[in-house]
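Up next is subunit A:
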Amino acid sequence: MNRVWVEIDNLHKYFGKNEVLKGINMSIQRQDVVCLLGPSGAGKSTLLRCINRLEEPTSGHVYIDGEEITGHGVDLNYMRSEIGMVFQSFNLFPHLNALENCTLALTKVRKMRKKEAEQRARDMLRQVGLENKAGSKPKELSGGQQQRVAIARALSMNPKLMLFDEPTSALDPELIGEVLDTMIDLAEKGMTMIVVTHEMGFARKAATRVSVLDHGLILEDNTPDKVFDAPEHPRTKEFLSKIL
Partner candidate 1 sequence: MESIIYNFFNVEVMIRARYLLWLGLQVTLKLAFVSLLFAVLVGLFLAVIRSLNIRLLNILIIIYVDLFRALPTIVLFMLVYFTWPYFGISLPRYWSAVVALTINGGAYFEEIFRAGIESIDKGQTEAARALGLSFTQTMFSVILPQAIQVVLPPATSNALELIKTTVLASVIALPELMKQAQQAHGSLANPTPLIMAALIFLVLLWPLVRLTGYLERRFAK
Partner candidate 2 sequence: MNFHDLFYYFFNFKFFIITLPDLLRGLVVTVEIAALSLSFGFVLGLVLAVIRVTIKHAGSSSFLRILNFPLVIYVDVLRAIPPLVTLVVVYYALPFINITIPRFWAAVLTFVIILSAFAEEIFRATIEAIDRGQVEAARSLGLSYLQSMAYVVIPQALKIALPPLTSRMIAVTKDVSLASVIGVADLLKKARAAQSLYANPTPLFSAALLFTILFLPLVRLSMYIEKKLAE
């Protein structure tokens, strides 16, 4: 059951002369919930976005379930459709309602028939607790609801892997809980997740692994208990003391 789901091999990323990722190596198992932590500018979001090539790695390889997404001649659109991504600013399509946001990729990429797509979309909206908001446009929803629709949208594609880029950073405090609950629920159902977040509570509770990044390198990569209670690297201790 435990296969290597995501393999990151010697990943480097330069923005101009600035080296943001200095050789990342990671192996993520199926059903792992990995939290990427670290100070601002550490490269967490960049690393996440390299996994589905929203950022192009400068060198190195990324493998998703055995297939190299960074390879030549790879069907990038297809591989992306198997990876779900949730953004800090939700990025819901404002001209479409919640249901349509979910069915768009199903009908255009998976070529599903409309009825099937809508059924699947409703199931996903139900899973995030927003079935009754299927007809609402994003501007009619609260921030927390919008993010949950964004999660449903990504889930509709039945992805192998879900990437979360600071999913609650843009939310008012009282709305963060509902999104985190949805994510915990997802983790319990066995989804492989990689989450960039500052929510330590979530990391402790739901993560199977915590990776701490700083200046483009992984400092620690261990279970939450070990990282939070017995960090090894001095900079990790420094970072944790500032936020805990």
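Simple rule for what comes next: a residue touches a chain if its C-beta (ideal position, glycine included) is under 8 Å from a C-beta of that chain, and two chains touch if they have at least 3 such contacts; residues count from 1.
Behind the choice of candidates: all candidates are chains of the complex that A comes from, given by their letters.
This is a predicted model, so every value here is computed, not measured.
My understanding is that every option belongs to the complex but just one is in contact with subunit A. Which one, out of 1 or 2?
The touching one is 2.
What residues of subunit A sit close enough to touch candidate 2 in their complex?
Per the touch definition, subunit A meets candidate 2 at residues 52, 54, 77-78, 80-85, 87, 89, 91-95, 104-105, 108-109, 150, 153-154, 157.
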